[in-house]
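For this view, one protein chain was removed and the others were kept in their places.
Entry: subunit A
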Amino acid sequence: MSVSELKERHAVATETVNNLRDRLRQRRLQLLDTDVAKYSVAQGRSPVKFGATDLVCCRTLLGHTGKVYSLDWTPERNRIVSASQDGRLIVWNALTSQKTHAIKLPCAWVMTCAFSPNGQTVACGGLDSVCSIFSLSSTADKDGTVPVSRILSGHRGYVSCCQYVPNEDTHLITSSGDQTCVLWDVTTGLKTSVFGGEFQSGHTADVLSVSISGSNPNWFVSGSCDTTACLWDTRAASRAVRTFHGHQGDVNTVKFFPDGYRFGTGSDDGTCRLYDLRTGHQLQVYQAHGDGGGKLPVTSIAFSASGRLLFAGYANNSTCYVWDTLLGEVVLDLGELQDSHKNRISCLGMSADGSALCTGSWDSNLKIWAFGGHRRVT
């Protein structure tokens, strides 16, 4: 077949794809008979109301000397690892605020960090395009240098996010500026699967975030600069199971809803959204009003244990809205509370038992927020 014939086929195929996508969009719109907020109002749900001292800053973790970019809790034992522009990972005891480890990184430009399920290793990645694994039982020298246990190399762009597969200390998933996600075998340092890429169906721009389902670790979702989120099955890497449209800007952050069948997203378009995995429906849009018309990019999100609260950090000084996910309303701004951060909140993480939220900020601090009062919700 000649090149001109191929180009003609390309044009026809492109038009067919666009028509099919349009049909799919129309059909989905017909199925969107309501959203979570309208449904909840019809059910008579009462809003969540926070008093002035109901959610308080319990701890301020001081120690980083640069912007905090990422944090992660251990599944147990209340420890946190954080990554900062100062080129260090710090492991904290969240209850006592003590630092248990301060690891100087080979490459200071770190963007993400994660704890292994057993809490014995930490992973990080960034502009060096590799994911480095450190064992917390290794001895550090006086500079805080801990030898790297394993380097996961192979990405052709920065590593934006990493997360261990739940209950598997030997596998983790990374997302990258090279438009792919990769499932790694940490023991061998090799790629097990690559999701997306130049000739595979997947994201068409930088992938910024991943979240693995706690109830089904074979599933994970990714968010990308191509304005979509994708659902992947690690057993079938050739294409995304489903692509979720709706956002009009980079999808900076994705997080599974506690039930494992929904997930939330945060985007440069200023909205957070709730999607249903199995149907692909967009169930709710959470858009703030004011602050430039609700166009402040969302940097990070986290759900409370029941899913009733959605915490969302925004790209301005310290704003962190607490959304009532059922009624679609902002019920609190952590940035307005006493002892709040002094700069942008760049990362959020909920503790395993849901009793505390940790926020990391460009002010170089981490803060832990917990419930300080009593309240009834009907």
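Just so we're on the same page, a residue touches a chain if its C-beta (ideal position, glycine included) is under 8 Å from a C-beta of that chain, and two chains touch if they have at least 3 such contacts; residues count from 1.
Assume contacts and distances are computed from a predicted model.
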For the complex's missing chain, which UniProt name, "MTMR7 protein", "Guanine nucleotide-binding protein subunit gamma 3", "Ciliary neurotrophic factor" or "Exosome complex component RRP45"?
"Guanine nucleotide-binding protein subunit gamma 3"
Full-complex touch with the removed chain, picking from A:27, A:235 or A:289, is A:27
Positions on subunit A contacted by the hidden chain, ascending:
1, 3, 6-7, 9-10, 13-14, 16-17, 20-21, 23-24, 27-28, 31-36, 39-40, 43, 45, 48, 53, 55-60, 62-67, 78, 85-88, 95-99, 102, 104, 108-109, 111, 127, 143-144, 157-158, 160, 177, 199, 201, 206, 208, 225, 239, 242, 250, 257-259, 261-262, 274, 276, 279-281, 283, 304-309, 325-326, 338-339, 351, 353-357, 368, 370-377
